[in-house]
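Only one protein chain is missing; all other protein chains are in place.
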Amino acid sequence: MKNKILVAGGDLRQVFLAMSLSREYNTYIYGIDDEAYTENLKKDDGKDIYDAVILPIPVTNDGETLFTPFSEKKILLSEIAEKVKKGGIIFGGRFGSSEKMFKEKEIETIDYLSREELSVMNAVATAEGALGIAMEESPETIFGNKILITGFGRIAKTLAKILVSMGANVTVCARKKSDIAWAEIFGCKGSDFSLLDEKSDFKIIFNTVPTEIFTKERLSLLNPSAVIIDLASKPGGVDFSSASLMGIKTIWALSLPGKVAPVTSGEIIAKTIRNILTERGDMNV
Amino acid sequence: MKNKILVAGGDLRQVFLAMSLSREYNTYIYGIDDEAYTENLKKDDGKDIYDAVILPIPVTNDGETLFTPFSEKKILLSEIAEKVKKGGIIFGGRFGSSEKMFKEKEIETIDYLSREELSVMNAVATAEGALGIAMEESPETIFGNKILITGFGRIAKTLAKILVSMGANVTVCARKKSDIAWAEIFGCKGSDFSLLDEKSDFKIIFNTVPTEIFTKERLSLLNPSAVIIDLASKPGGVDFSSASLMGIKTIWALSLPGKVAPVTSGEIIAKTIRNILTERGDMNV
Amino acid sequence: MKNKILVAGGDLRQVFLAMSLSREYNTYIYGIDDEAYTENLKKDDGKDIYDAVILPIPVTNDGETLFTPFSEKKILLSEIAEKVKKGGIIFGGRFGSSEKMFKEKEIETIDYLSREELSVMNAVATAEGALGIAMEESPETIFGNKILITGFGRIAKTLAKILVSMGANVTVCARKKSDIAWAEIFGCKGSDFSLLDEKSDFKIIFNTVPTEIFTKERLSLLNPSAVIIDLASKPGGVDFSSASLMGIKTIWALSLPGKVAPVTSGEIIAKTIRNILTERGDMNV
Partner (left out) sequence: MKNKILVAGGDLRQVFLAMSLSREYNTYIYGIDDEAYTENLKKDDGKDIYDAVILPIPVTNDGETLFTPFSEKKILLSEIAEKVKKGGIIFGGRFGSSEKMFKEKEIETIDYLSREELSVMNAVATAEGALGIAMEESPETIFGNKILITGFGRIAKTLAKILVSMGANVTVCARKKSDIAWAEIFGCKGSDFSLLDEKSDFKIIFNTVPTEIFTKERLSLLNPSAVIIDLASKPGGVDFSSASLMGIKTIWALSLPGKVAPVTSGEIIAKTIRNILTERGDMNV
C-alpha cells in the first residue's frame, strides 16, 4: 500500500512538490487554494489521517499558525498535528518554536533543509538567481567581466563554474589554502582575503560569507560603480549603511531558489523527502 | 597627429563608444545631452571639422534627421555632412536612405553592422540577453531544463555553449549535416527540422531562423507551457497570432546587445571602428 | 529490400565501418583478413554484385591495387569495379588516379572525405589525438600550461575548446578579425600572426595552418623547450630542418583519427555514408 501524504501550506513550491510526490505516493493538499495550479491534485477532506505531512518553508511565522501565503484560511499547527498517524512524520523547512509543540505530541519532525543533498541541489538555483541579478544590474556582459566571489562553499563553487564557462574573469577569495587550490581548478584566480585590503576594480562582487567582511574600509577600496550581490544568510557580509553612503549598490538576495525557480525548488524538496523515505524503508514511515 | 572623431546621436552605446575611442583618438560628442555620463567627454563646438563621424544604430528613422534619443535637439543629417572633412568617413549602423544623400556629397559611408567581427562579438551579448529572458520566464532552473534551439549560426552557437555549460539538456535543429555535427561537438543533441513535426516537451525554445518555421501546425505539437524566445530578425520565426491563440508565450527579442549590455555594446562598436581605421592606416582616414 | 554493400580493403576503420553498416544494410567484407575482428561479418564469396562498394583511406597507393594493410592478397581495382552493379556507387577516401579508371567504366565515385560533416566529426578525434601527444610530450600538466594554436578552423576550434576547459592558458593566432573574436568567445586570447614575430614562451604549440608559417626566424623567437605539434596537411607549417637544428622538438601528426580512434573513425565514415545514401533515397543507390 502506498504511503498517504499531506502537503500543507506554503507557496508554489509546495504545489510542485505535491505534483512530484503524487507520481509515487497517495498525495493530498491542504491550505493551498490556487485553483489554477492545483486542479489535478486531491484535496484533504478534513477527516483523513496521513503517514506523513509536509509543511513549507518556513513552517510558521508566529509559532501557532501554518504559513499559508496561498490561502486566506488560518490553519493552526495543532490542527495539523491531528492529521498525522501515530508514529508518522512531519517534514518541514525551519520549524522554529513549533518543533517543541510537535515533539510534545510525540510526533517526529524532520527539517529537510538540514539535508546536505538539498543544500547542494539548491546551490544551482541560487547560483542561477544570482547570475540573473548580475545580468540585470550590469550594463556589461558577463563575458569578459571582472568578477569577485568571496567564500568558496557550495553556492560559490556552483556560481564560479557558471561564470567561468560564460567567459568571465573570476577571482575567488577563500581562507583555506585547499579552497584556493579548488578555485584555481575551477578556472578562477584564487587568493586569500588580504586581497580585500587592496584597491580593486571588480565590477560585480558576489559575497557568500555570513560575516561582515565588507567593512567600511574595504568598501572604500572598491570600484565605486561595483555592484555587490550578497548571498550570505543573516547578518550578511556587507556594512550595508556604509555601502549605501558611498553609493555602492548592494543587493541582499536571500531565498533565491523559491523565488527564481519554484518548480525546480519544489522538485528538489520532493526528491529529498523521497530519499529520506527510501532510507527509512517506505512503508514504515 | 591623432585622428579627430565626432560621435553624434544615439543612446548609451554611443557614450561608451566615445569613452572608449577617446583613449586613442581626439574624440568629441554631439547630440547626446546626458550630463551624468558625458561630463568627461569633449563637446562639439559647432565649428569643428572631423576626420570621421560615428553615427548610431539606426542612423535615422525618417531619412532626414539623426536618431537622437538622448537629446531634444533636432539634428539634420545634412548638418552632419558638413562636419566631415573632404575625404573623411561617416560610420553608422543602418544608414537606410541617408546613405544616398551622403554619397551624393561624396562622403564615404561605412556600415559597421556589416563587419563580421562585430556580429560575432555581439552574439555574446545577444546570447546573454536571451539567457536572461529565459531565466526570468522559466519557473525552473536552466540546469536540467529541456531546451530547443533552432538554427545554428553565431548566436545559436554562443547560446548553446552557455546553456550546455549550465547543465541544460539542449537540442539543436539545423539544416546542414555539418551544423548538426557541430551542435553535437558543442554538447547538444543534433537533429534536422523534421523534429518540429513531432510532439515535443521542450520548455524553452530559442529560435534564430528568420523564416516562419513555427507554423500553426508545429506550434500545436509543442508543450503548451513552452516559452518561445524568438531571436530572429524580421519577420521572425513564429506565427505569432496562432501562438497567442494557443496560449503559447512568445517573446520576440530584438536588438538585445544595446538593451542588456550598452557598455559592452559600445565597446564592441569602438573595437570594430578601431579595426577598420587600423586596416586603412590610421592617419589617412 | 536492403542495399547490399561491400566494404573492401583498409584497416580497423573499415572493420568497424562494416560492423556499423551491417546493422542496417546487407553488408559484406573483402580484403580484410583479421579473424579476431571480422568473425561476425559476412565475407564476399567472389560472385556477388553490390549496390555500393566502400573503399578505404587511401583507396590505393599505386593506382592499380587496393590498399589492403590487413590482407596479404593483392586485389586489383579493376576487380573491384566488376563487383558493383550498373548504376552503383564506389565510395572511397582519396581515389587519386583510380577515379579516372572507375569513371571510364561508368561507375560513380564519391569521396567521403570531401563531406563537410565528416571533417567536423573527425576534428574531435584529431583534437583528442593532438591532446594525447601533448600530454605525452609535456612534463607539465595541460592545466595552467601556456599553449599556442595557429589557425582557427575546425580542428583548432575543437582543440581550443578542450584545452580551455582543462584549464590551459590558450592563445590563438588567426588572420580574420572574426576568427579572433571567435577565439575569444572560446575562452582564448586572440591575436593576429604578428605575435609570431615576437619572442614568446609558449610551451606547447599546435599548428593547423598548411603553409610554412614557422620559418627559421620565427622558430628562433620561441622558447627552445617548446614542443610543436603540427596538425597541418602537407607541406606542414614548420621549417622542420631549422627546427631540428635549433633543438625544437616538432611532431608532425597526420591522420590522427584512424590512429587514435579507429572505432570512432569507422563509425564516422559509416554515418557519413548513411547520410549520403539517405539523401539520395536508399533504394536507388
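All chains are identified by letter, namely A, B and C, in their written order; residue positions are counted from 1 within each chain.
As a working rule, contacts are C-beta pairs under 8 Å (C-beta built on N, C-alpha and C of every residue); 3 or more make two chains touch, one makes a residue touch a chain.
As the structure is a computational prediction, the values presented were derived from the model and not from experiment.
Note that of A:6, A:180, A:213 or A:270, the residue touching the chain absent from this view is A:180. Across the entire complex, the residue among C:69, C:87 or C:144 in touch with the chain not shown is C:144.
Hidden from this view is one chain, which touches chain A at 115-117, 119-121, 123-124, 158, 161, 176-178, 180-182, 184-185, 275. Taking the whole complex into account, chain C touches the unshown chain at residues 12, 124-125, 128, 131-132, 135-136, 138-144, 161-162, 165-167, 260-264. Considering the complete assembly, chain B touches the hidden chain via residues 143-144, 167, 184-185, 187.
Note that in this section only the chains that are shown with their structure count from here on.
By number of C-beta pairs in contact, the leading pair of chains is A-B. Taking the mean of the C-alpha atoms as each chain's centre, chain A and chain B sit 36 Å apart.
The centroid of the Cα atoms in chain A and the matching centroid in chain C are 50 Å apart. The multi-chain contact residues of chain C, meaning those touching 2 or more other chains, are 184-185.
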